[in-house]
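The other protein chains are all here in position, but one chain of the complex has been omitted.
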Amino acid sequence: MKTLSRIYNFLVFAFLYAPIVVMVVYSFNGIKSRSVFSGFSLQWYQELFRDSVIMKSLYTSLLLAVLSAIIATVIGTAAAIGINATKGLRKKMYLAVNSIPMVNPEIVTAVSLMILFVFVISKFNSLEMGFGTLLISHVTFCIPYVILEVLPKIKGMDSNVYNAALDLGCPPAKAMLKVVLPQIKPGIVTGLIMAFTLSLDDFIISYFNSGSNVQTLSVTIFSMTKKPYSPKINALSTLLFTAILILLLIINLRQDKSKTAKKKGAKAK
Amino acid sequence: MNKLNARMRRVMTAPFAVWMAIFVVVPIALVLYYAFTDANGSFTASNITSIWEYRGTYLISIELALTATVICLLLAYPLAYSISKMKARRQQTMVLLVMLPMWMNFLIRTYAWMTILEDTGLINTLVKFLLSLVGYEFEGFSMINTNGAIILGMVYNFLPYMILPIYTVLTKIDKNVIEAARDLGANGFQIFTKVLLPQSIPGIISGITMVFVPAVSTFVISKLLGGGMTYLIGDIIENYFLGNTGEVNYNVGAALSLVLMVLILISMGIMNHFDEDDETNGGRVI
Partner (left out) sequence: MKKAILFLLAVCLLLNAGSLSVFAAPKKTVLNVYNWGEYIDQSILDLFEEEYPDISVNYTTYDSNEAMYSKIVSGAASYDIVIPSDYMISKLIAEDMLAELNFDNIPNFANVGDAYKSREHDPENKYSVPYFWGTVVIIYNTKYVAPEDAAAQSIDLLWNEKYAGKILMFDNPRDAFGLALTKLGYSMNSENEKEWQEAAKLLSEQKPLVQAYVMDAIFDKMEAEEAWIAPYYAGDALVIQESNPDVDYYMPVEGTNFFFDSMCVLKTSENKEAAETFINFMCRPDIAAMNAEYVGYATPVTPAMDLLDPEITENKIVYPDEDYLLQNTEVFANLSNKTLMLQSTLWTSLKIESSENGESTLPVNGVDLFCIAVVVLGVGSGIYFGIRSKRRKKLWTS
């Protein structure tokens, strides 16, 4: 039974990783072919760094992800605290609206935002789609996920601490910063990271809402898939994969360290 | 927290309320408005009625997405179960391994499947080579540009979304309940149907929604792996907004999106009904 389940797990993981392995291997291909592998070479990596279109869209994607994650986290965290304290119909309404971007298929969100932008732009001629519309749409679909992460943490925290702070004469704003925020920190960080990855990974919403002069990496990759094959695309994904892998390993190792440290601390006591 | 005064509360929620009103509620209202008007802005129901032409497309999209969802469920459950039985340290690694591919751009991953599935691709080359060793001439499978390839693309892309929620609910199941069932004489199958399955329903349901919704509305997978041979509903919507038939029609596009949205809301409503347990978080992870 155990071997059977091992084999099964292996097969599923093989399925999940097969294309990634293919991609990595072919990024070192000596020739420009998707079917034949011949010779090891790093030329596609060199070409990748020389490709100004890819580099520019990578920059756009990163900037966009950082900005939309920060904005969404600020708005979302504040909203989560507010919503938690709200009651009745109003709360239900907030939650319902918040769930719309999560429940809706992405293409519907994308199209609805595009209609809004085109509608506004047709009224004010000086505007156009670009970084601004991308930022707005990314913040919009990130906010709900931040709230989703933060809200349970607020529900779970001890509200007496905040009340105590107020009773002791602490102004509400200060109490919020000094008492509430530190308690829900893990939720906020998860929300921030999630918003960042969601934004970085998004294709559909960016595809409908990017203008003529700014493209995110996903949109650039999509237009590359329509053109004759270039192993640059593989080189790019190999680098991205490595970056993510390293990042995750660091996070994991740090978590492990803090865990063992805690355990040790507990034992010492 | 309950003492949070009214002014403070309003200040905290105001940015959110305004933002969501402008960028979520208004756009949905605009979709509704466009769906029921013609190019000149006067009321018409013809956009909605013209959707009847696309019933076949809705059907095929639902069919492919459902197939993919079922396959995902069948693949994911045993894996999630076996992960949930592992030691804590190993579980962490396995979950990470499941999530890792999701952090790669899905276009790139789907594109790589083309290399694998093509007539001159890796699978065919390998099989042909092996069979030629035995002296057998093989024509090759034709896999790419079929509905099967589209389903494969969907399963591949959305499988982690099925594994993770199921895994989460499975880890929450009290081991003692299973022990108790076993002590009371339940066999493996009974434990599965009477204990594990009912308790993992919330995870299964959120898994199903997280796979079905993106699968039914995709247009990229059908383009890359379907070779433009099968149009899904996402393709049609894309065509009306940015596509290459040259007929830009936001009104019909909005109507199509509206119907898609309503269909999904209905199916979510039905799904919610099965999830009687209110307080579970749906086993949602990520």
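By letter and in written order, the chains are A and B; residue numbering begins at 1 in each of them.
Assume a contact is a pair of C-beta atoms (placed from the backbone, for glycine too) under 8 Å apart; a residue touches a chain by one contact, two chains touch by 3 or more.
If you're wondering where the values come from, they're calculated on a predicted model, not measured in any experiment.
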item	value
Contacting the left-out chain in the complete assembly, out of A:I188, A:I204 or A:I221	A:I188
Options B:T13, B:S82, B:S217 or B:N239, residue touching the unrepresented chain	B:N239
Residue among B:E137, B:D183 or B:E247 that touches the chain left out of view	B:E247
Touching residues (missing chain, whole complex) on chain B	53-60, 118-120, 142, 144-147, 205-206, 227-231, 235-236, 239, 241-248, 263, 265-273, 275, 278-282
Interface residues of chain A (partner: the chain not displayed)	33-35, 53, 59, 62-63, 66-67, 69-70, 92, 95-96, 98-99, 102-103, 114, 117-118, 121-122, 128-129, 133, 181, 185, 188-189, 192-193, 211-213, 215, 223, 226-229
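What we mean here is this: only the chains that are shown with their structure count from here on.
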item	value
Residues on chain B engaged by chain A in the complex (per definition of touch)	1-5, 8-13, 15-17, 19-21, 23-28, 30-31, 34, 75, 78-79, 82-83, 92, 94, 96-98, 100-116, 118, 120-122, 125, 156, 159-160, 213-214, 216-217, 219-220, 224, 234, 237-238, 241-242, 250, 253-254, 257, 260-261, 264-265, 268, 281, 284, 286
Touching residues (chain side chain A, partner chain B) in the complex	5, 8-9, 12-13, 15-20, 22-23, 26, 34-35, 75-76, 78-79, 81-86, 94, 97-98, 100-101, 103-109, 111-116, 118-119, 136-137, 139-140, 143, 147-148, 152, 154, 157, 159, 162-163, 166, 172-173, 176, 180, 194, 197, 201, 203-204, 207-208, 217-218, 221-222, 225, 233-234, 236-237, 240-241, 244-245, 248, 252
